Each structure stands twice: as structure tokens, then as C-alpha cells.
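What follows is a single structure, written as C-alpha cells, with notes after it.
Note that one protein chain is taken out, while the other chains of the complex remain in position.
Up next is chain A:
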Amino acid sequence: MKRFVYINDDEASKELSCDNRISNTKYTLWNFLPKNLWEQFSRFMNQYFLLIACLQLWSLITPVNPASTWGPLIFIFAVSASKEAWDDYHRFLSDKKANEKEVWIVKQGIKKHIQAQEIQVGNIVWLRENDEVPCDLVLLGTSDPQGVCYVETAALDGETDLKTRVIPSACVGIDLELLHRMKGVLECPVPDKDIRRFDANMRLFPPFIDNDVCSLTIKNTLLQSCYLRNTEWACGVSVYTGNQTKLGMSRGIAEPKLTAMDAMIDKLTGAIFVFQIVVVMVLGVAGNVWKDTEARKQWYVQYPEKAPWYELLVIPLRFELLCSIMIPISIKVSLDLVKGLYAKFIEWDVEMVDQETGTASYAANTAISEDLGQVEYILTDKTGTLTDNKMIFRRCCIGGTFYGNENGDALKDAHLLSAITSGSTDVIRFLTVMAICNTVIPVRGKAGDIVYKAQSQDEEALVIAAARLHMVFVGKNANFLEIRLNGSTIRYEVLEILEFTSDRKRMSVVVKDCQDGKIILLSKGADESILPYACAGQQTRTITEAVEHYAQLGLRTLCLAWRELEEDEYLEWSVKFKEASSVLVDREWRIAEVCQKLEHDLYILGVTAIEDRLQDGVPETIEILRKAGINFWMLTGDKQNTAIQIALSCNFISPEPKGQLLLIDGKTEEDVSRSLERVLLTMRTTTSEPKDVAFVIDGWALEIAVKHYRKDFVELAILSRTAICCRVTPSQKAQLVEILKSCDYRTLAIGDGGNDVRMIQQADIGVGISGREGLQAARAADYSIGRFRFLKRLILVHGRYSYNRTAFLSQYSFYKSLLICFIQIFFSFISGVSGTSLFNSVSLMAYNVFYTSVPVLVSVIDKDLSEASVMQHPQILFYCQAGRLLNPSTFAGWFGRSLFHAIVVFVITIHAYANEKSEMEELGMVALSGCIWLQAFVVAQETNSFTVLQHLSIWGNLVGFYVINFLFSAIPSSGMYTIMFRLCSQPCYWITMFLIVGAGMGPIFALKYYRYTYRPSKINILQQAERTGGPILTLGNIETQPRTTLEEEVSPLSIITQPKNRSPVYEPLLSDSPNATRRSFGPTGTPLEFFQSQSRLSSSSSGYSRNCKDN
């Protein structure tokens, strides 16, 4: 399929008739109600409630007033619908803002100012510097005579560097005036979401030059939501508009995420539903049998002899309605409410505010807080997430002299500064390479200062550092570079740029010194790709040492080199280079080959060391979360060495004796397969040892592994607690998330750039860092936080509390519903199995809505452990991860409790109110009061920390119950008239209540005490420790072992720094050292590692089973 776009021709493009209106809204004004209702009713629970509510309209079977179900049902639907409507309205507003942005377009040769939404396909759009591109354009002209312009694509792919875009060859040299009247046709593919491809053709109509077809690539496009930078103006013809742009196509409505907890609650609801059906069938059969045997004899009931056909169904249906309260209608509202509050707590948390920028955390998705407490895998981006993404030149080694070692900042090193002023040749050359061996574009800022626009942050750091060292890169004019050194200006002409490729791992420029006409080759690159080409005789030992030294400090190193070229050597080479550059087949490889011919006999000037500073608290955060049993994977687009270095410096992987790195690589299937096999073998054998084993894989190998050896790779993923994936693309990141998810792990993806967006959306929980790479990730994420270190608070504090609270709230909701339902069931046995409701409609409705929902809502501020204890013992998160607080067995406990309480309430009520007191309304009210009293005490017993609010709601609710009932008892027309007054004046009532509470709570309290003291869970132990005050302090001392950070740890990391040691598999570092086999490990972490890594494979492993038994 192709589409034809006619430039500047409204008539011909009309059939495409797609304006540039962006719409992200889900509903329109008209379809809101039906669509929303349809969506709501696609949930099983809602269908169930609707069915019940409809059945209740049949008065023959309804035990109570239909309003008792319809009221809450309508309320719940209204709440959900208005929430949706509100969200959608906000989407509409933000769309509207984008749509109404003003842009310049050209129509029939005249420039017009229109709104962005009015742009038609084929319009010529004009952009100025810093304008946002309103739709996908094909470039036609720019202010640059060469037809180049720069765009920032951060919003699209998250890369902050400037990209160059060029006008198609057919448009080169077209006069500005003519541009306005340009006509032509573009043949382009139908809209897709691939932002790296655009295979189109363009043909201009006469009078424009030749009518040759000119091919277009992505290099000729300006895509929607990019920004035009460093270019005065640019114009282009719109090819895709509105929701058909590359960005629009890739923007899907994210699937609503369901937490593991919701899934569990749904499962339990299903179980209760099955139980209910069984109960209904049993009672239905019993009811029919009783009716036929007994009720026929009871003349006062007057059962008709001839029954309608549905007679058999009536009793089961009555019981269905009677038991329908087993599934609490209030649970959804309660959960929505508390989830909203969890999200608010995250946003309100002052400890999660980035002090530098004042950015508070933000929970875009309010529904998945509990999942935070159940995270098992964290997949993190590196740059900008773990690091600050601020590259700073820190140290250097020039000609064997180390600078910046004393104070950690070479820019302030007096020796270096004096070397510069004295004009030491090596130093000056070194600085020259720093300043001009790059693709940086200097731009004059408004205030006259120079701003550097660089594709790579490293280059930018080098140029800035050079400027600080008085070697200022002033300007670039076509091929002429201007440099100012100590007041004098030096000009260079750039002859060739030998671009950086990931294979070459170096880049060079060939420049001609305009003063003396010398031709110089300047190179910089990774040590392994520069040092082998050093000129014979130069000692590279100091350089190697320097690189090694810097690498251990976690610095990114580059070697700088220099060579003067003879003119004819250059000319000879230049011909070959030009030739290679124009080859169509294997161009990259040919160029590399040619470059190699020039890049030899280099004189190594020295080494630069750039710091990409870790964010504050990253190592601690990773260590704590790791102790909490969370596995970390690092997914980065960065190269392997840097990734490993960063990983080491942030506790991601452990250095030598404790840790082991396994490398999977290879270019071909066989290589990868072999490598994978070997790593798996090592993994399997080492899982029994408490050792930090991590595997490292690069994008290429990953692609092969996932494609052909998925099974092996999945096994590896399960075995490995840590992984480093380097050079991975955004889609591979998402793929990894998907692999982990397919193994039923809860994943959290954290990232900061647009390249992390897909992974963030794919993961169970996406966390965005509202950082330097724009807000792309933060916008797509469920949570956005200011810094990486807030993650530990997000998970350990907010996630954990949310999980605990929801676990209580949901089970309690079932408990209270079951309690009242069991009483109804028991009552049916003494009411002729006829489906009489013991409670009246008002009580039934109010029971769920008022009497029992308020106290439990206050459980959202309950804290089982203080934040400090959790931080000190992050292992406690295991209870949430493993779902210890909400699972079928805990639920069975609550089920049993409600059964027990129902028996207590029922037996006591019918015996205490026997004979002359057995009046229906009174008895019902006594039973109800019993339930209310019991539930108040149950909430009180399950509350871990009582604040004023808790007391207020628990006891206030009890008082409220009486107030409400007094009110109803005062209305003469209500069935309950005077009932409550009569009851409250009888001593017998109060005696009964005390008995119910005593008999109901006594055993439960005793059981709790017994468990708490003699079979305590870890949570209980910490509670005791925290509240009795004493032992926690000593405990803290055990926990805070002297942590060996990388700065202190200077054990030789052979694999990383010594190229000669590299082998496909990273054998245990220093495998012959005794440490490798007999290592000592502290009390921290190790048992947990057992059950974390092994539990997946065999639940019988010691650590795991021990922990299971303990609860």
C-alpha cells in the first residue's frame, strides 16, 4: 500500500482528508454512557451484581427490598464512570492544547498562520528554531545552505543529542521564493509506527529541475513532536498528520494493569462464588424437600397444591439472593477508595521529593500500589537512571603524568594549569584533541556564551573541559574550526571525519592546521582500539595502568592519540576513502578498512577519565532492595565495559571473591548457543553456593538467544538474580520484560528516557525518573519519581504498606459479608428452609455500606512496622512478595473466623432470646448488634497501630450504629419502630452482647497471642523488637555491616581491565585463589538468597521451606 501526497495541492490530496487533529480520548460525549457501561459490565463481578439486582425485582423471591442492592450498585457505577469521565476530560484538554497550537503553513504561495489541527496532508509547514514539529514532515528546505538542519528527537526515542536531517537531493539549491510555490508528488508508505524507517520517493513537477525520482529516507524527515534546534528555519511538506503520524501510531492506549493482588482477590471471589452456588443448591434441594414433606402439613402456610412450573426454582433462587451478600458489593468501592489514597500518600510523601528540582513523586496509575510490594524483578536503565547523566571530565593522564589524582578534579590541578601556560607540547596536543576531535557543534547562546551541542555526552564533557583549560572551541563554519588558546586564535580545516562505529570503537578527524598547513590525524577511542595502533617504541604501559586505574574508579576512559600525516600520504588515502564512502555494498566495513590504513603508528597522548556520576544513594538503594529479595537486571544501550563498571560501582554485581560474571556473546548462532550452554552449566552448578552470579549479554547475542534458544534463555533468566544486558534496543528491553513476565514474575521497569518507554509500559509496574532526558518516560510510567533512591521508599514503604493494608481490607470485607451470610444460612434451618431473611432490608443495606465499611477504611493508615524497621530489615518484604498475607490459606483463616463468629452470634442469640423473647425484629437486631460488636473488636485486634483516627472510627462506628438504629426506631412506619429502644433498656441485651464479644473474641485473641509469642512470623518478631525497644538496636548493628563500596575495594578486576584475560566465559575471577571456593560471607543476605534463587526450582529447598513453615 502506498499513499501519494501532492505537495501544496489541496485538491489532489483531498482523498487523504486527514487533518492534524490529535485525539487520545477514549470516549466521545455520545458514546460515553454505552461504552463505559459496556466496559464496566465486562467485569465478572459487575455482571454478577447486575444479575442479583435484576433477580431482586421479582418480589416472589426477593427476601429484602430491591433497593438494598440497586442503591449500592448504582452508586458504584456512578463512581467508576465519573472517574473515567474525569480522566478522559483531562486527555481531551491536553489534546486540545496541542491541537490549537499555532503554526505557519504555506498555501498557494502565501504564508498563513493556522492552528496545528488544521494542517492537511500536502501542506508546506514552516518551522523556526525551537519549534515543535506538529506532524510528520518531509524536509524541503532549511536556512542552512547545505540543506542541513538539526532536530532533537528526545520525545520520540529519548535520545537527547541533536540529529542532523538533510533535505532531499532534489531540493538542493531551490530558492526560497520557489519553495513557496513548489509542486510535486511523494510516494510514501501507509502510516506505520517505525520511527527508524521511511522509504519513500519524491518527484518534483516542472519547473523544478529534472523530474527524476528522488529517494527519501528517514534522514529527510522531521517527525512529530521533535524540536528544531540550531537551525534558523526549516520547511517541509506534511505527509502524516494527526493520529497517523509515526508517534501517533505508536501511541496505543495502554492496557489497564491488574495487580497480582486483584487477580488473587478475583480468584478468591470466584471460589466464594462456587461455594455460594454449592450452598444455594444444597439449601435449594433441602428447601424443596422440606416444603414437600413438612410445609404441606402446615396448614397456616397454605402451600398451594398446584404449583407453577417454576416452583422448583423459587426456593433456590431465594437462597441465591439471600446468599448474594457473600460477595461484598462494597469491596470494589472500598478498594478503589483506598487505592486512591495509597497513590495520594506517594504523592504527598515529602521524603520522595527531589530537593534539587522540587519535583514530587507522582502516581499516574492509582490502581497498582500493592504490586509495588510484590516486585520480584527490577529492570533498570543505566544512564540517567542509576547515573546522573551528567558527564564530567575528572582526571587525565598525559604522557605518563597523572593529573587530578590529588583532588579528583583535573580542571583544578595546578600542575596541569601550569603545564598549559608553559605550553607543554603534549598537553597542548592533548587539549587540541579534546577540543576538536569530535562532532560537536558550538552554538552561540543569547548572552554570547558558547553552548555545545553534541551527539555524545562524552564529547560534550571533553569539549567543555578543554574550554575550561583555556582551549576554547569557538566556532565551526562549514569545515573550518576556530579554537582560541590563551587569547590566540587557531584555525583548522577539517579534511575528513572518520566516524565512530561500535565496531571500531574509535573516531578520528583529519585536520589541516591553517597556520602551518600541517595535516594531522587526531584520534580518540577505547583503549583496546587505540593502544594496539600505537607507534612502535612508545611505551603504553603507563597508559594501560592509567586506564586500569580509572576504570576501577568507575570512570569512563578514552585514549587520545595524534599523528602528523605527510601530505601525499593523506592525498593517497583520501582517494581511497572517497571511493569507499561511495560504495553501495558493505560500505561500513569498507570504510572501516580504509580508516584502519590511516589509524596506525599513533602517538598516544594520554587518557581522559570522565565521570558519569552515580546518583546519590544508588548503591545503598540497590543493596537494600536486593536484600529485600528483589533481583536486578540492568538493561542499557551503553557498551559492555561501561555497564559493568557502573554495575560494580553501584553494588549491582559484587566484586571478585563474592561475585562472578558470565559472559554470553557471539556473532553467530553456534557461538551464542555454545556460550549460553556454558553459562547455564555454570549457573546450575553455582546456584547452591551463595554467590552473586551475574550474566552479561549484549544486544546481538540477546537477539539470537531469544529467537532461537528461548527456552534456555528463560531458564537462565530464572536462575540468575542479576543480569547486565548491554547494547539493547528499546524493543529488546520490552522483550526482556515480557520474558520475565511470562515466567510469572512481578516486574518493575525503571527508566528515564524515551527508549525506556516500551519497557516501562510492558512491565507490571513502570517507574519513570523525571530526569534530564525529558519527561517521556515519566509520562508513560505508572509512577514517576525524582531520583532512583526513592525507589526503595516506594517499594519498601509504600508498596509494602499498600499490600498489607489491601490484604487486610479485602479479606476483612469477605469476612464481614460471610459472617452475616452464615447467620442467614443458619437461620434458614430454623425457618423451614424457606429463605426468610433474619435481618430487615435497612439493616442489610446499611451493614455493608455504613456499619462495617468505615472502620476498615481507616486501616489505610495502619502500619504494622515502622518505616525505620522495614528499611533496616528489608528482607521482611518477602512476606509481600510471596503473597503471604493474602492467599487461599490466610483466606481460609478468615473464612473459618467468620464461620466461628456466625455460630457464636447465632447460638447465643437464639438461646438468649428464646421463648417469650423470640420476636423476629428483636432477634434480628440482637444478631446484627452482635455482628457489629464482633467486627469492631476484630478490626481492633487486627490493627497494629492505633491512631486517633482508628479509635474514632472503630468505636465511633459502634456508637454510630446505635445512633442510626435509634433514628430508625423512632420512625413509626418503619418495621424497626421502637425495637432499638426496647432492646437497649433490657439488661438481657447488654449481657448478651458481652457474652458474644467474650465468646467470639476470647479464642481468637488467645490464638493470636499464642502465634505471636510461640510461633511468631518475622513481622511479629520485628514488631516485638521495635516496640519493646531493646534488641532492635543490637540488631541494627548486625545489619549495618561495613559495606565495601567500590571506592574502597581495589581488588584487581581482572576481567574488566585486562583485555588479555577476556574469554567467552568469564571464569570465576581468580579461580585459583583460595577465596574463590572458600569465601567468608557475613550474616547478611545469604539465607535469603537461598530461597530467592532456589525456590523457583524446588520449593523443598531449605531456606524457602523454613520460611514457609514459620508463618
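Everything that follows uses one rule, which is that a residue touches a chain if its C-beta (ideal position, glycine included) is under 8 Å from a C-beta of that chain, and two chains touch if they have at least 3 such contacts; residues count from 1.
In the analysis below, contacts and distances are computed from a predicted model.
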{"item": "Missing subunit (named according to UniProt) among the choices \"Non-structural maintenance of chromosomes element 1 homolog\", \"HBAD protein\", \"Myotubularin related protein 6\" or \"ALA-interacting subunit\"", "value": "\"ALA-interacting subunit\""}
{"item": "Residue touching the undisplayed chain, where the options are A:337, A:360 or A:392", "value": "A:360"}
{"item": "Listed residues A:47, A:130, A:539 or A:581, member touching the removed chain", "value": "A:130"}
{"item": "Per the touch definition above, residue among A:42, A:302, A:425 or A:488 touching the missing chain", "value": "A:302"}
{"item": "Missing-partner contacts on chain A, residue numbers", "value": "63, 101, 111, 126, 128-132, 143, 176, 227, 232-233, 294-295, 297-304, 318, 344-345, 347-351, 353, 357-360, 362, 690, 770, 774-775, 778-779, 801, 827, 830-832, 834-836, 838, 861, 863, 873, 875, 908, 910-920, 922-924, 944-950, 972-973, 975, 977-978, 982, 986-988, 991-992, 994-995, 998-999, 1002-1003, 1005-1006, 1008-1009, 1012-1014, 1016, 1018, 1021-1028, 1030-1032, 1034-1035, 1038, 1083-1088, 1090, 1103, 1106-1107, 1110"}
